[in-house]
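A protein chain is absent from this complex, but the other protein chains hold their places.
And then subunit A:
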């Protein structure tokens, strides 16, 4: 779901459903206590940075996760005892149900192995979702959603659907959530190094590009507007996540800004990705994932990318939309 061509459609205004605004989260804040059991490993060296070729910390001191910056063993020893359940939302609407099989199979192999995972597959045809057996501790739930006429509409409604679904989750169900595109496949481990309060991923097409060239929404009439001269990174809409509370907040806020645009008869340049970027400019993510976590297989692999963990499936866009 990386490059999309197509005209901008001005969709008609519609009234937001009132129930969204009165929905509250079912649970309250809880502090996760971290205890680290004894581990023996090489001492980190204060004057020897692991990666010198890339930025590993943002100016607001959020880590940028690249291969080599973290020790998977230390992180596993910290997170496993917490008995977490991580949720994954993915949308398989219309012809996109054909991607579910490969997505799930690769996730079973690489995504948070050893942790409890709940897959939430949002679909208009639950019967098309393959029910292959999953590893222990992992379940699949289909969430029925309405199919809309255009792929842009389907894409933007994701924020609404996710926030509505999250509002119904209980704290003991899921503590962290990732919202991923379905037309992608895992190729390498995706572990607890990705967990955080608010997590965004750097878009593979724009990590080496000055902010003037970021495809932010540049029309000031849009709620996703980011003026020239502003912007930290260009984040991809295919991967974002965080604690359930924060994901609820962010999807709800994006849904609001999308509605505001609808009311003004405008649709942002890259649909909800534009709104996501607007959100993350003011509410900076607490953790960033390098493009290893959101790759586009059509791009040649640069030397900075040591490992591709999650990447697009090659597809015929005309055929699938």
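Definition applied: a residue touches a chain if its C-beta (ideal position, glycine included) is under 8 Å from a C-beta of that chain, and two chains touch if they have at least 3 such contacts; residues count from 1.
One rule holds in what follows: contacts and distances are computed from a predicted model.
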Can you tell which of "Myotubularin related protein 6", "Guanine nucleotide binding protein (G protein), beta 5b", "BGAT1 transferase" or "Sodium/hydrogen exchanger" UniProt lists for the chain that's not drawn?
"BGAT1 transferase"
Chain not shown: contacting residue from A:57, A:141, A:209 or A:263:
A:57
Contacts of subunit A with the missing chain: which residues?
31, 34-40, 43-50, 52, 56-57, 59-63, 65, 69-71, 74-75, 78, 193, 284, 287
